[in-house]
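Missing here is one protein chain; the remaining ones are kept as they sit in the complex.
The chains carry the letters A and B, assigned in the order they are written, with residues numbered from 1 in each.
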Amino acid sequence: MTECPVCAADVESKDKIAGEVFPCVDCGTELEVRALEPFAVEPAPKEAEDWGE
Amino acid sequence: MKVAVVGGSGYVGGELLRLLLGHPEVTIEQVTSDRHVGAPVGRVHPNLRKATSLAFSPRASLRAADVTFLATPHGGSAPIVPELLASGGVVIDLSADHRLKDPSHYPRYYRQEHPHPELLEEAVYGLPERHRERLRTARLIAVPGCIATAAILALAPVAAAGTGPGRRAVVDAKSGSSASGRDAGPAGQHAERSGAMRAYAPAGHRHAAEIEQETGIGVALSCHAVEAVRGVLATVHLLDGDPPAERELWKIYRAAYAGEPFVRLVHGSDGIHREPEPKILAGTNFCDLGFASDPAHGRTVLLGALDNLGKGAAGAAVQCLNVRAGLPETTGLGFLGLHPV
Partner (left out) sequence: MKVAVVGGSGYVGGELLRLLLGHPEVTIEQVTSDRHVGAPVGRVHPNLRKATSLAFSPRASLRAADVTFLATPHGGSAPIVPELLASGGVVIDLSADHRLKDPSHYPRYYRQEHPHPELLEEAVYGLPERHRERLRTARLIAVPGCIATAAILALAPVAAAGTGPGRRAVVDAKSGSSASGRDAGPAGQHAERSGAMRAYAPAGHRHAAEIEQETGIGVALSCHAVEAVRGVLATVHLLDGDPPAERELWKIYRAAYAGEPFVRLVHGSDGIHREPEPKILAGTNFCDLGFASDPAHGRTVLLGALDNLGKGAAGAAVQCLNVRAGLPETTGLGFLGLHPV
């Protein structure tokens, strides 16, 4: 178990594999598994969307 | 459970009837409207056609019921509440007549003295997220204003968590036309109302008093009419010098609303709907909350979105009914909203 870096929600490590990208259950940010022992995640890189306004 | 609806011909009355008709534990004994006596409910509320054989009865014919909803205009509830309470039933007032504890507000905001100020103390503010315990045994429940509900649910947890001196909030609200009811006068005519961005109350509105009463923070409120039928978005600019980081805000909101069935945190995920939006909440009892930290300007932006007829009125009334009757709070309030809409 660890915390989402964006919203501090609990993030389960159960059946996650290294490098896997998944959305945080609370804030929806795409997270990437950086390590399994200890379990660590980071926001997955994404292209910033230009809102155009 | 036998219920009655007083003032059932308005938009709030109509939404309330729709929800009550779908509520498994409720039978609507009477719905009154002096303007439409004898007319079937479906003639005034087209979505309820064939859904009920109920017709409007005159207000004077009102019989006692387990719960009486007052969907009357402001000033229309206060005179009749004492007699309704005397009959032993519970009164859920959707008007503004019992929302404010301090009687001196009424002449200022509603241009008249309150006829029964002694009831103001007893009335319980109909926001289960903040007054659930008292609502379980309340005799008189005052359903909050729609803009007030969105701003209070957005502001209260952060207001309680922070301690900064001299904190203050600017609340800039946007709402749809159904918030002004059926008879919105010349300004409500489609040719004038459509496509509006209209600051109809730039520097004062009665809902500010409710927000201050519930959050303890001075609130400078401005209200705007925009192009929508349903929907309220309250943008709360909390100016507190040292705004919490977003991770902190997530924790504050999670702690405040973790178990709440109708408050959802919506912030920053990808896609179009990154912040709360009333459009997709039409017909639901949800209040979606979002936020953004703006340390460069000593500001935290808090966002609250809801359907002014849903969680902003009829939905909240039914939620309070469920709390008062000891039923699961989501009873009759399971609609998830439409998308696209």
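Miscellaneous remarks
The definition used in the following text is that a residue touches a chain if its C-beta (ideal position, glycine included) is under 8 Å from a C-beta of that chain, and two chains touch if they have at least 3 such contacts.
Keep in mind it's a predicted model, so treat the numbers as computed, not measured.
Within the full complex, the residue among B:V226, B:I252 or B:A325 touching the omitted chain is B:V226. Of the listed positions B:P157, B:P244 or B:P278, the one in contact with the omitted chain in the full complex is B:P278. Along subunit B, the points of touch with the absent chain fall at residues 168, 170, 172, 174, 186-187, 191-192, 195-200, 202-204, 218-220, 222, 224, 226-228, 231, 233, 235, 237, 239, 271-272, 275-279, 290-294, 296-299, 301, 303, 305, 340-341.
Keep this in mind: only the chains that are shown with their structure count from here on.
Centre-to-centre, using mean CA coordinates, subunit A is 36 Å away from subunit B.
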